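Missing here: one protein chain of the complex. Every other protein chain is in place.
This part shows subunit A:
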Amino acid sequence: MSEIKTEIVETDILVIGGGTGGPMAAIKAKEKNPGLKVVLMEKANVKRSGAVSMGMDGLNNAVIPGYATPEQYVKEITVANDGIVHQKAVMAYATGSYPMIQYLDSIGVKFEKDGSGEYNVRKVHHMGTYVLPMPEGHHVKKALYRQLRKHQVLVTNRYMATRLLNAPDGRIAGAMGVNTRTGEFLVVRAKSVILACGAAGRLGLPSSGYLFGTYENPANCGDGYAMAYHAGAGLANLECYQINPLIKDYNGPACAYVTGPFGGYTANNKGERFIECDYWSGQMMKEFYSELQSGNGPVFLNMTHLAEETISEIETILHSNERPSRGRFHENRGTNYREKMVEMHISEIGFCSGHSASGVWVDENARTTVDGLYAAGDMASVPHNYMLGAFVNGSIAGQDAADYCASTDLPAYDEADVAREQERVLAPTRRDDGLTPHEMEFKTRRLVNDYLQPPKVTAKYKIAQARFAEIREDLNALCVKDPHELMRALELQSILDCADMAAAASLYRTESRWGLYHWRVDHPATDNENWFCHTLLYKDEMGRMAHKKRAVDPYVVDIPEEEMGAYHQLRTPALAAE
């Protein structure tokens, strides 16, 4: 690769990640204070980036008056997470939920309504009613893009952020990035930075062996988690992995949330229901895993009993939104919902708060533990937040960051940090031979599957740590031919950081919790006396990976003892008796 240029840009707010939460943060910061300069840095192109690239087929967690109250929702999420939640942040989401739906509606995002124009909310969760279908949800990105333009947010596409910059006093001072097509190096000085880089979705290897056949958009490889870690932020409950029940091999949702309200259900190989509730939780995944392991697997999504008109409605929704290539996949295999159940499997592991609870710690204002640094969406610690959560949380971050900017100057940064990062980023471009990003990524992720996939066994985790350390040494041989491969090489380094974090966080919590997500074979019991707390993983002053406990703040919504176990009784009564 030829001579590399460096550009320096100054802004008030830098948002990293232009998928779902990021654009909303940028828009809401500008709405709050149009005088601010807001830069949105995106690895791909904001027009089609992130999890909602092709839209969404429904809101999984809409808190709509008449169907659910914020208090009910907070209770549901607390119970589904075995009590370990920062309720104030969940409450901030729940109260922001309905106003956000109305805002999205006003900018052209379409939701299902009944004949009288009311939202058509459906029940999928164990206790309350929160699912709002979006049969015409494919225009989400277009609606967001119009607002980005209207509010004059400065968008830089095809720039991948690689590290954050800290001021001498520790607060955030900006970020560095690299152009994925030219290799140009970029320094953005900012008063405040909002991270919205999505889940760490390229951690485990899909069982197909195809590196990019992940559940998450593979651009979300854990850069956000790695950057937050290196900037000194605390990361919460990383041991609470994301593992999802998906269409086998295709690795996308089948999708029980869409089909459930129509009568579709998860079944074993006898066509029998084995769980009462299809809402994705650690307990549900444990039941799913047990069924796969027993002679009753594989597990399927069954719709064969549904009426023709219902099935065609389901097909319209599932084959035109979110993961529209589902239809093609089924066609190739001759799977017609009318005749054949859809074979399912469990996904590779990842970090994601959008679906689980593993994220960069944020409070109810979306603030991380580093001054001036915010996180939103799948990578921020508000559990089970999904798309609407990314929007609400992003909006909170954007507004709070706008206020923060008013009371701070552009912080100084250390030139040496930039020089060091430039060296790290560009090192693989300076070698003529060595190891390719592809083989190093494959090996790392294969080891993640071999050793980190639950059930978690201490002896396996120790081996994993030793093997990851060997791969870290091999980084000295990492070699790339062009800027595209350089992006993959940098992504690999985020993946390796996340693999180390997953191992360390899991070993720290010496109990089992959250069903399959944190099932420690050597510590099978839930130990509320010692572990009814969040865990925070962070980089200490010596640059080592360290941990601490963080007490669960007093609840804002009380949970009666007898309701706490609701998600532990998901097995259908007949089967539970077997």
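Keep this in mind: contacts are C-beta pairs under 8 Å (C-beta built on N, C-alpha and C of every residue); 3 or more make two chains touch, one makes a residue touch a chain; residues count from 1.
In this section, contacts and distances are computed from a predicted model.
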{"item": "Identity of the absent chain, which is to be given by its UniProt protein name, from \"Oxidoreductase\", \"Hemerythrin\", \"Cytochrome c oxidase subunit 3 family protein\" or \"Ferredoxin family protein\"", "value": "\"Ferredoxin family protein\""}
{"item": "Residue among A:Asn166, A:Asn217, A:Gln242 or A:Thr368 that touches the chain left out of view", "value": "A:Asn217"}
{"item": "Absent-chain contact - pick from A:Gly50, A:Gly282, A:Gly354 or A:Gly372", "value": "A:Gly50"}
{"item": "Option touching the unshown chain, where A:Lys5, A:Arg430, A:Lys462 or A:His484 are the choices", "value": "A:His484"}
{"item": "Residue among A:Lys30, A:Arg122 or A:Arg158 touching the omitted chain", "value": "A:Arg158"}
{"item": "Contact set of subunit A toward the excluded chain (per top definition)", "value": "44-45, 47-50, 53-54, 158, 180-181, 206, 208-214, 217-219, 249-251, 323-325, 328-329, 332-333, 433-436, 477, 484, 487-488"}
